[in-house]
Structures are given as C-alpha cells and as structure tokens.
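Note that this complex is displayed minus one protein chain, with the remaining chains in position.
Residue numbering begins at 1 within each chain, and the chains themselves are lettered A and B in the order written.
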Amino acid sequence: MTDTTARRARHRRKRSVFPLVNAVAMILLMFVTLYPVINTVAISFNDGTDAVRGGIGLWPRQFSIKSYETIFSDEIIFNAFFITVSRTAIQTILNVVLTSMLAYALSRREYVLRKFITTVFVLTMYVNAGLIPNYLLLQRTLGLGKSFWVYIIPTMLSCFNMIITRTYILGLPDALVESARIDGAGDFYLFWKIIFPLCLPVLATVALFVAVGAWNSWFDTHLYNASKVHLHTLQYLLKMKLATTTNSANAALTSADAAASTTNTTPITIRSAITVVSAAPIVVIYPFLQRYFVVGLNVGSVKG
Amino acid sequence: MRKLVSLILTLVMLATMAAIPAMAESAQDPITVSVFIGEARDQPTSDNKIFKMIEEEFGLKFEFEFLAGDLDETLGVKIAGQDYADLMDGGNSAEKLISAGALIDLMPYISEEKTPNIYAYIQPYLKRLLNNDGQLFIIPNYGRYYNTEEYGMNYVNGPAFFLQKKVLAWAGYPVIKTMDEYFQLIEDYVAANPTNDKGQANEGFAILCDSWRAFCLFNPVQHLMGRPNDGDVIVDISNNYKTEAYVIQDYAKPYYKKLNELYHKGLISQDTFVMNYDQYIAKLSSGTVVGMFDQSWDFNNATDALKAAEMFDSTYQGLPIVYTAEEAGKEITEHYLNGTVINVNRGFGISVNCQYPERLVQFMEKMLNDDWQKIVWWGIEGEDYYMENGRFMRTYDQIQNATNAVWRNANSAYVLTNSMPKKQGQMDDGNKWDPLVQPECYFLQMNDYDKDFLSHYNMQRPLDFFNDPITIAPYGEAWQIDATVNQDANDAKAAFQDTERKMLPQVIMCDEAEFDAKWQEFVDAVNAIPVSDFVDFMQEQILELVAKNS
Partner (left out) sequence: MRSAYATDVTVTKNTLHIKPVSFWKRLWLQRQLALMSVPMLLYIFLFNYSPLWGWITAFMDYNPATPLFENEWVGMKNFIWLFGKPEFIRAIRNTFAMAAINLVFGFVFPILLALFLNEIRTIHFKRTVQTVTYLPHFLSWVIVVGIAQTIFSSDGAVNQLLLSLGLVKNPVFFLGEGKYFWWLVGVINLWKECGWNTIIYLAAMAAIDPALYEAAQMDGAGRFKKMFHITLPGIKSTFVVLLVMNIGYLMEAGFEIQYLMGQNVVMDWSQTIDIFALKYGITKGQYSRAIAAGIFKSLVSIALMLSANFAAKRLGEDTLL
C-alpha cells in the first residue's frame, strides 16, 4: 500500500519535472536554430555595401529593400514563379500517386516480382551514370530539351520515398488488407480505398520532400532550358542573379567590367534575399503538410 | 569512272552546301540568333532600347543562354551533345570549343573588301590570332587600341602590394619601393597605432588563401622579381624564355622568411589562412587591415564599402614593390603593368550549327562602324551622355546609371557587345572610346581625399605610382596557357597548386628556428610531384608562342 503510494508519488514528480526540462531544452534548441535564420533575414534587408562590413545580428544596421528590388526588377520573375509553382504541383502529385502505388505493390509479400523489382529500384540509389549520358538521353534520345516536360518526365519517381512509404505500409495491420481481400476486393481497390488514406502521414512527408526538391531545382533548367526565357524556373533565375552579382563584384579585367559593380547590392545581401524569397513559400505551405505528421492520425479509428 | 562520279557527286554536294546558306542569308528577313555566353548575366528587358535599335537596323533578335552553373561542365555537355548556339562565347574555356571543332573558321568571311572594319581590327595582330593553319575561330572582344599608345586605364586594376592611404599620410607620404620599406612601414604604423579610430585592433598584413584566390599567397614573388603576372611560372625573357616554378626558387625564400617574421611579431594572424572571401572583404571594409597583396578587382566591394562609409583614408593605394638586388640576386626593374594586347581567343565564335555565318560576320562588321561604337560605349546622346565643346561628357548620374545593373538591363546591349569586337583607345577627334578612361568622367568621380592624397605625390592618377607599362612579351601572359590539353602537365599543375596552398601557410607559421627545414620540406614536396611535368610543358608552349608571334 505505502509502496504503491510512494511509487505513484515518484511518478508524479517525474511527470512534473520532465515537461519543464523538455520545454527548456526545446526553447534553447529553437534559439540555436533560429538565430542564423533571423540573421539571414536581417542581412537581406540591409544595405548591400554596408553589409560587406559584417557584424550584422538580428536586426538590419542600414535598412534597405534594394536587394529585393533588384530581384523583383526582373520582368521574367513572375513567369518563372508560375513555372516553378506548376512544376512543383505536378511533380508532387505524380510522385505521391505513383510512389504510393508502387510502394503498395512492393509491400505485398506474396507478389512474385516483389524482390526483383525492389532490388532493381534500390540499386538505382547507388549508381549514377554521370552527367553526359543522362544529358544525351534526355536531350537527344527523348528530345525533352527546350520544353516544360523535362521538368516532369524524368522526376516522376523517387526510390528513397518509395522505400519509406513501403516500410510504412508494411507497418500497417495486416488484417486491414486481408479482410477486404476475403470480400473479393482487387488490388487497385485495396490500394486506393484502404491503404492510400492510411498513408497520409508518410505521404505528407513524401510530398514535402518532393515539393522542396522540385521547388529548389535549377540544374535541369540550366542544362535543358537555359535559352528559353519563358521556361526559366525561379531558382534558376535566383541562381543567375547571385552569379551576376558575384561576377560584377569581383569584376574582371577590362575597364568596362570594372565599372559593372552594381549599386547597393552585393553578393552577401543578394544571397540572403534569395534565400528568403525561395524559402518563404515553403514555410507558408508547411503547416498544411505538417499537421499530418505532427498531430498524428488515428489508425485505430479508421480500422474500426 | 568511279573517280569521276565521286568527283561530280562531291561537287554537287559542295554546291548545294554553299548554295543553301547563301540563299538563307541573302534575305534580310528577321531572324532570331541564339547566343551562348559562358558567364552569368541578367536577361535584357524585352523593351531594351539598344536591342530595339539593333533589331530595326539588322533584323536580328537574340535568344540568350547565360551560364548559371560551372563553365567547363556545361561546355563538356554541350560538346558531347553537339548542342551549340549560333554565337558562342566560351569565356575562359573557349579553347575547349575550338579543339572540339565546335566553331567555324571565320577567315573565309573576312577580307579587306567585304569586312574593312574587322580586317583593320585584326590586321595588326594577325600573327597572334591565326593558328598554324591560318584559321581564325574567335574575333577578340577587347584589347584593340586605336590612335593611342597610352595604357587603357587610369587606375590599377591588377596586382600590387596595397597599403591604406592613411598609413602613407601618417609617414609623411614617403615613396615606398622595396619589400623592407613596405613591411617596416606596416610594423611602425601598427606599433604606433595598435587600433584604428574606432578602437578595433589593426592587423598588419592580410593574406587571402580562399580556394583559387590563394594567388595572394604566392603571386607576390614573381612581381617582386620584376615580372608581370604569368600565373604559376616565371619566365626569364633575357635568358631565352627560361621558365620555372618560382615559389620553390631561392629568390622566393626571402619573401616567406619575411612573412614568417611578421607572423611571429603578430602582424599576420593565423586566421588569415582560414578566412573565407566574405570575411576578408569584411575585414578590409572595417578599415583594420593595413596592407595586403591582391589584385584590385578582387576587393572592389571593400573599396565601395569604405567609400560609402566615408572612410576614404582607409582605402588602398597599390604600390609596385620589388626586391633589392641583394634579395633577388640581380638588379630588378619594376614590371607590374603589361602593355595592352589583343584578347586572343576571347569573344564570339560562330558555331558549326549556325545557318547564317555570313550575316553574323557582317553584323559584327557594321557594329564596328564609329556611329555604332559610340552607341556601344556611350549610349544615346542626350540620354546617356552629352557633348560639350566636342567632348563626350557624362553627368554624375549618368555615370552612376552605367554601373547600375537594373538600369543596364533596359538601356544597354552590354550582354551582347561585351563579347563582340570593340574599338578602344581614342576616336579620331581625340575623345576616348571608353567613358571610364575619358579624363572628364574619371575626375568627376574622384573624391577630394584622393585628389589631395595624390597631390602630395604630385600625381593625378593612382596609376602614376607605377612605371609605364612594358610591351607584352611575345608569349602573352602565361596564366592564360591551358594546361588541360596535356594530362601529365595538368596533373602536375593540380598537385603543385594543392601543395603550395597547403604548405606555404605552414612555412609561414612554423617556428623561426625551423624555418629553413620547413622550407626545404616544401621545396622537396613540390619537386617530388614532379612539378617539372608542368614546367616543361609550359616552357614548350611558351617557346612555341614566341616562335609564332615574334
């Protein structure tokens, strides 16, 4: 009797201390991760020439929106934004559907091709043909260059995401599938009606990974669509903007170039502003995906 | 018989091949020219005023591809895919395009009758420009000076030992010529002024070692020896162009010995060897770095920042420091500045994929007319410059505009003309082609502090600290020689650069007593590469260029 009370008391004490310790630790962690982020924002709103002197903390020293003006002065930036949003949306949807479908098939232990296909997919994570053969395939063999499709077609599947999803599906209670199957349900039905809704947490993760990757990619634009202004993506444009600023900052050998240093923008502030411009939309969208894996999903109730 | 048939077939093929482009070119109907530029640039705006004029006159529109990634990687991919734009500017790797056969020979399109401007442009340099088969693949974009022998600039854009102007003022405006004088002044100044006027500690001498910018660490030796920038090697023009890697020679030792002393006196901090470029610029901009060796263009941002903060006395003056006869083992004459020379293999080439080479050559030809050159350099009269007593002038705002990227996107065809042949030097009426060289514009920008500073030396321009430029050697500038064509030379060069970047800081930071041993260790490591694979290749190339150009 007294023993139990004592244990319970110990329990209560533990319970009351841990959340506090945990909260303090989390606040410290937030400070450590947040400081550089705010620092970057502060630099982006600082005068460029002043910023090269360094030492900016959490607030701009000489406030200026020149860097943002420079970025948005490009008349093609809104078109580029549209292209990026489109490719991100299409790529994300395709990936989520195809990845989860494949993951479902490869999660069925009875599937005869399971092992073979899984192995083939997993190995792709460790082999890379190199830049030139890939370029020749897309540009020459498939003729995807100078088109929007080069953003979509080569990027419809990711092995890593498929494996994550498959592992997740394997963790779901078997009874879900088995009982439906006894009722005569086919695999497409099982996948779409039963597994897919249960996969929301992991698919939110996959969607986030794919969307962030798509949003940040610039290399395919650089290789295949650099000469087509109307197909430029946002990140490509920002990358170019940064390179231009860097170039003219340490301008080359001719007097014409030496004069090219731009007024009041420097690589440091442009780099920061670019980071803010490219990360902001993701940070805004993030909470909508986040609730799937932070709040959790009541598998039990679905099962019932 | 068979021979005859094949001959006829060949003739027919040649005729059609010649005829098709000729037909396509004869029409002046509007065409879109694709352009690749091996450098990052902003796209011009769609209503750019100069491009509008070009379109009206020539019927040409341009579709630009600028470079956001790595140049060599991108060119490698383009070469593998044979994917070339009509006009290709391969930047510093243009030789790759030539050796891959991506560019056509332009000489068939150039002659005194057909293209008088271009002919006159290349004529004085034909020997340098044509390869051994008499072909020309790229029309140079810069370096052809008309009507003048003068150096093309008013300031030093290149290498020098730099010193804060206030240090020279503090010492009573002395003339500093030798390494000892230079470092002694730094030492004295820091001893007398341990901090700057904001209370931040002064740092005697900074050495930027961030990746490729590590030239600040080893290039000084060649300049101390009275040679211009030849990259990793030094060339003895008085001794049959004998080429050697200078950092491992005996004459390099006094310099690093000196740095070692400075390090132990606390005038060089250990952080200098690990700071990145941004940190370096931040340090210079804070006005705490007394001196450094660098090239002026490498710290433009810092100069701008100092001026913006009105710390004019902390901006830098370049000094042409050389060794004494004792240090060098021979008498040294200063040679920091090379005379101007045409920019071989830099500029536009026309690719094998281009359907209308004739028309593009003619375009470049017409753009070399004086009227167009005025537009290229100065812009539109009344908008971008004004005339006063026959002189080309700009207001302060107009000068500022020309340096503003956003303004230029709408008002200049710079992205295109930068790669095209241009006139430099003087117009026939004595005005300068380049607005920055026009004295009226140059002095309009100069601040009062600088004017006063220079007046103490009885000088007008920062450039006057230097000897007059010396006619460039027949091999050009050796840093431009591409070693990638020879695998062994290339490997040796990479290993050599790694070794010097890695070990020279160790040499500078070692105990004074160990200096000689550490130095020997460094020399042995470089010789063990063997660096001779690289040096011998350079020697061979230099002799070849000399044979061709002199």
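The working rule: a contact is a pair of C-beta atoms (placed from the backbone, for glycine too) under 8 Å apart; a residue touches a chain by one contact, two chains touch by 3 or more.
Note that this is a predicted model, so its numbers are computed, not measured.
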Chains in view touching the one left out: A, B
Residue among B:T45, B:Q249 or B:S269 touching the omitted chain: B:S269
Which of A:S73, A:S86 or A:N134 contacts the chain that the document leaves out: A:N134
Touch criterion as defined above, residue of A:R53, A:K66, A:R87 or A:R271 at the omitted chain: A:R271
Residues belonging to chain A that touch the chain removed from view: 11, 14-15, 18-19, 22-23, 25-26, 29-30, 32-34, 36-37, 39-40, 54, 98, 101-102, 104-106, 108-113, 115, 117-130, 132-134, 136-137, 154, 156-157, 159-160, 163-164, 167-168, 170-172, 174, 177-178, 181-182, 184, 186-188, 191, 198, 201-202, 204-205, 208, 271-272, 275, 278-279, 282-283, 286-287, 290-300
Interface residues of chain B (partner: the chain not displayed): 70, 72-73, 76-77, 79-80, 96, 99-102, 209-211, 214, 269-271, 273-276, 278-279, 484, 487, 490-491, 494-495, 498, 501-502, 505-506
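Here is the rule we use: only the chains that are shown with their structure count from here on.
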Centre-to-centre distance between chain B and chain A (centres being mean Cα positions), rounded to whole Å: 40
List of chain A residues in touch with chain B within their complex: 47, 49-50, 52-55, 69-70, 73-76, 131-132, 135-136, 139-140, 145, 218-219, 221-223, 226-229, 236, 239-241, 243-263, 265-268
Residues of chain B defined as touching chain A within the complex: 34, 36, 39-43, 45-46, 63-69, 73-74, 76-77, 80-81, 83, 85, 142, 152-153, 157-158, 278-279, 281-283, 285-286, 297-298, 300-302, 304-305, 308-309, 400, 402-406, 409, 414, 418, 434, 436-437
